[in-house]
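Then we have chain A:
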Amino acid sequence: MQNEFVPLFYGFHFYLFGLIALASAILFVTRKSPVAAALWLVQTMFALAALYIMMDAQFVGVMQILVYAGAIMVVFLFVIMLLNLGHPDEISDIRGTWGRVIAGLFGIALLAEVGAASRNALVPALQLPQAPTDGAINGTAGVIGPIAGPMFKEYLLAFELTSVLLLVAVIGAVVLGKKSSNAR
Partner candidate 1 sequence: MLAESLALSAALFAIGVVGVLTRRNAMIVFMCVELMLNAVNLSFVALSRLYGATGQVFVIFVMTVAAAEAAVGLAIVIAIFRHKKTVDLQNINLLRG
Partner candidate 2 sequence: MNSFLDSIGYNNWILPVLLLLPLAGALVVAALGMAAGKGADRKTPELRRLVLGIFTLEAVLSLGMWWSVNVGSADWQAGFAVPWIPAWGIRFAVGVDGISMTLILLTTLIMPLAVLGGWTSIREKVHSYYALLMVLTTGMLGVFMALDLMLFFVMWELMLVPMYLIIGVWGGQRRLYASLKFFLYTMTGSMLMLVGIIYLGTQAADIAGHPSFAYDQILHNAQLSPAAQLWLFGAFALAFAVKVPMFPFHTWLPDAHVEAPTAGSVILAAIMLKMGTFGFLRYALPLFPSAAMNPTVRALILTLAVVGIVYGALVALVQPDFKKLVAYSSVSHLGFVMLGIFALTPQSVQGALMVNLSHGVSTGALFLMIGMVYERRHTRLIADYGGIAKVMPVFATLLTVVCLSSIGVPGTNGFIGEFLVLIGAFRSQPVYAVIAATAVIFAAAYLLWALQRIIYNPLTKPENERLQDLNWREIGLLIPLIAAIIWMGVYPAPVLEKTSAAANRLITHVHQAGNMAGAGMMGEEIK
C-alpha cells in the first residue's frame, strides 16, 4: 500500500467512509424510533470499521464488526424489541426546541474547544510528529501480533482485570434481569 497510486484511491475511500459515519451518526441522533436509531448506529459502526481497516488496524476493525455491530448492537435491538419500544411514542422523547438549540451549541462549543486545544498544543501529545513511526510504516501494525504483545505483557494485569469485570457484568446482568419474586 505504499505505492504512488494509493493516496487518491485511499483518500477517496477514507473521506467516503468518514462522511458515511458522520451522516449516519447525525441520522442516528435525530431518529424518533429507537429501532431506526439503532440501525443508523450500526451503520456508523460499519463505517468506522472500514476506517479502522484503512488505518492498518485490521484486527480492531474486525472486532468492531463482530463485537460492536454484531453483538452489542444486536443486544440493544433485542432489548428494544423485548420491551416493545419499536414504535415511536405519540409524545416525542426528544427535548424541546430550546433544549435542542442549547445542546447543539454545546456540541459546537465542545468541538471548538477541542480544536482550540489541539491548535494550542495544550496537551503535549498532540504535538504530532511529522513522520509516522517505524512500526506504523512497516505494515505490521495492524496484525494481531503487535497487539497481543503488549496486551499479554505490559497490560496483563489490566487484561486479567477486564475478565473479572466481564464476569461481574455477567453476574450483575443476570441478577438485575432476573424477575425477583419479592419485587414490589
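How were these picked? Simply put, all candidates are chains of the complex that A comes from, given by their letters.
A few comments on the model shown:
Definition applied: a contact is a pair of C-beta atoms (placed from the backbone, for glycine too) under 8 Å apart; a residue touches a chain by one contact, two chains touch by 3 or more; residues count from 1.
Only a predicted model underlies this, so the values are computations on that prediction, with no experimental measurement involved.
One candidate from 1 or 2 touches chain A in this complex, that being 1.
Within the complex formed with candidate 1, the chain A residues making contact are 10-11, 14-15, 18, 21-22, 25-26, 28-29, 34, 37-38, 41, 44-45, 48, 51-52, 55-57, 59-60, 63-64, 67-68, 71-73, 75-76, 79-80, 82-83, 85, 93-95, 99-100, 102-104, 106-108, 110-111, 114-115, 118, 128-129, 132-133, 135-136, 141, 146-147, 149-151, 154-155, 158-159, 162, 165-166, 168-170, 172-177, 179, 183-184.
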